[in-house]
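The complex appears here without one of its protein chains, the remainder shown in place.
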Amino acid sequence: MSNFLAGIQFPDITAIIPEVIALIIGCLILLIDPFIPKQKKRLNGYIALFGFVVLFFVTLSYLGKSIVTFFDMFSVDNFSTSMKLFFFVANFVVVLISLRYLEMEDSNLGEYYALLMFATVGMMVMVSSKDLIMFYIGLETMAIPLYVLAGFIRMNERSAESALKYLLMGVFVSGIFLYGIALTYGATGSTKLVDIVRFTYINGVNPILFVAIILIACGLGLEIAMVPFHFWAPDVYEGAPTSVTAFISVVPKVAAIAALLRVYFEGFTFFAPYWQTVLWLLSALTMIIGNVTAVVQDNVKRMLAYSSVAHAGYMLMGILSFNELGVSSLVYYFFAYSFMNIGAFALVIYLRRKNIVGDRLEDFRGLAQKDPIAALVMVVFLLSLAGVPPTVGFVGKFLIFSAALKAGFYWLLVIAVVTSVISLYYYFKIARSMYLEEPVADEPLLQPLSVKIAIFLLAILTVVFGVYPTPIMNLADLSAKVFFGY
Amino acid sequence: MSYTEIFFYIFAVLSILFALLTVTRRNAVHAAICLLLTFFFIACNYVLLEAEFLAAVQVLVYAGGVVGLMLYVIMLVRKDEADEVRQSLGQRVIAVFIAILFVLEIAFISLLAYYGNYSGFLSSKMAQIGGNTESIGAVLYTYFLLPFEVVSVLLLAALVGAVVLAKNRIER
Partner (left out) sequence: MIPVNVIFLYSLIIFCIGLWGALSRRNVFIVLMGIELMLNAVNIAFVGFASSLGNIAGQIIPIFVITVAAGEAAVGLAIVVAIFRNRLSINIDSFNILKW
């Protein structure tokens, strides 16, 4: 026994300080929630906002550091740090749009923010892990709060139903993911990415790992919402509370893509031509099915769901390019996608008023006359989602497409460009409804302040980083160096 | 053929049988009982595969906890309607996709040329420690420390989530 412990180093605990802080804030919210009177439940949200600001600056100090600890399971590098920074920015905005929305839905419980924190811990673990089991546990730590959040409005039948659908799909797919891990373990004797690479370097390519690669892509594919695991997305997006939809459609998706990138780049490096082919197929199908199905939707949340499926296809292009530009463009695209997509869902929340969810196309009718600024901001988000300059969406798409061009995926590029043109049509449908149709007389808009702040913040970010992308590009370049810096 | 092998095959056949019964019963309570037996026979096989600690965990957590919880909710809900209704499109596509994957996988297994001739870094360490529970404890709290800690976050989230969802909504 003493022999066994003699060779073991104590892990470097400084590496997990951001995770621990996030966990403490989550527990703090749970602890003080019972003592907050019912009218002041917003305080929970303010704690969460403050927590994300603190976490942002704490994590910022990790930029440039490179620590691999916990027996090669956990790594702090520029990629994981910039991903964590991304989570905090996106979650800050999500909390901002949730504050008023939860009150409107009469579900203003402190547990909402606590679960958001726990999900964030799961995602932070996921982007930092270098071990397949850590990926699995991070994925599940992220997913279980998401199932609960999707069913958070218990008064609403659709909310609970979408939660059940999400859970059944999620647990089912995680079983498949685990089988992939088991195969990898059986073939290589370890679940660590370092050992997998070492094994394939020494022993050559083992056919079992081909299956494992596909199963791992399937397991992460649910959160990414890529074809053929996208069926849950429209239903869950429609049924879940809109603020949760904004969260699910952006942050877990990005976390899963980042995890997939790390598994493939660091673990299955020698299988690159193989998984590039697999992802080529999945990416093409995802772009085509996402964009074509979005055309026929008349519910804005469902339309945005299919649009987010399509965007997952574009993001997969960044992985399969397997070059430095691919990673840096992907990181840029994450930020761009979060600004524009959360912004579009924030507009849906903005339209939420008595008895109106704000997710039907009719709810947007004549918005330009009722609230010209909101309509203009929505147009900015839609243009960005479609990839029209001068927005972040354009820069992101341009970078990703050029990465694919550099890697020589010409046909995929053709598909991507054609489907982008198709996407213009359905984004335009919302714009037409806002500008060219007469408003219907109904309940007045509530115009909650916190949502307004969030929307304007996102609109400004969308335009400013579209014109001047350098700050995010610098961060993206730093994180790309993790994989191709030698 | 040694006794270990004979018992392994007996338990394997029994667990497969009860697994089949689990997914074919109409009555959810019967299915839960079959599931319980499946878990039990799988636990027996864990003992034969020299994973005694895992066998105990399997019986305690799965048979004692999960199946008990399921039975409780089934009896709370008590509604067994006929369930032979048409498949939904989404699931069928996934089912076909995965079925193809698994056929491919079985083909790979049968063609397997070489297999697991690299046992990782832990095996050499393991030789120094005796006893299944002791070695699991030693490795769990050293090499698997971080997953162990993160799983506790997961359990906390599941606990809070289950309470939030199932709490009586009238009290709000």
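In this document, chain identifiers A and B correspond to the written order of the chains, with residue numbering beginning at 1 in each.
The rule is simple: a contact is a pair of C-beta atoms (placed from the backbone, for glycine too) under 8 Å apart; a residue touches a chain by one contact, two chains touch by 3 or more.
Predicted, not measured: the structure shown is a model, and the values here were computed from it.
Contact with the chain not shown here comes from a single listed residue; of A:33, A:238 or A:363, that residue is A:238. From the options A:62, A:79, A:147 or A:364, the residue with contact to the chain not on display is A:147. Interface note for the absent chain: among A:43, A:109, A:178 or A:405, the touching residue is A:178. The missing chain lies against chain A, touching residues 133, 136-137, 140, 144, 147-148, 151, 154, 157-158, 160-165, 167-168, 171-172, 174-176, 178-179, 181-183, 185-186, 189-191, 231, 235, 238-239.
Within chain B, the residues in touch with the undisplayed chain are 4-5, 8, 12, 15-16, 19-20, 22-23, 25, 28, 31-32, 35, 38-39, 42, 45-46, 48-51, 53-54, 57-58, 61-62, 65-66, 69-70, 73-74, 76-77, 79-81, 83-85, 87-91, 94-95, 98, 102, 105-106, 109, 112, 115-116, 119-120, 122-123, 126, 132, 135-136, 139-140, 143-144, 147-148, 151, 154-155, 157-159, 161-163, 165-166, 169.
Note that only the chains that are shown with their structure count from here on.
Chain B meets chain A in the complex at residues 89-91, 93-94, 97-98, 101, 104-105, 108-109, 111-123, 125, 128-129, 134, 138, 142-147, 150-151, 153-154, 156-158, 160-162, 164-165, 169, 172.
On the chain A side of its complex with chain B, the touching residues are 1, 3-5, 7-8, 11, 16, 23, 27, 30, 70-71, 73-74, 106, 109, 111, 114-115, 118-119, 121-122, 125, 131, 133-134, 137-138, 140-141, 144-145, 147-148, 151-152, 154-155, 160, 163, 176, 183, 186-190, 195, 199, 202-203, 206-208, 210-211, 214-215, 218, 228-229, 231-232.
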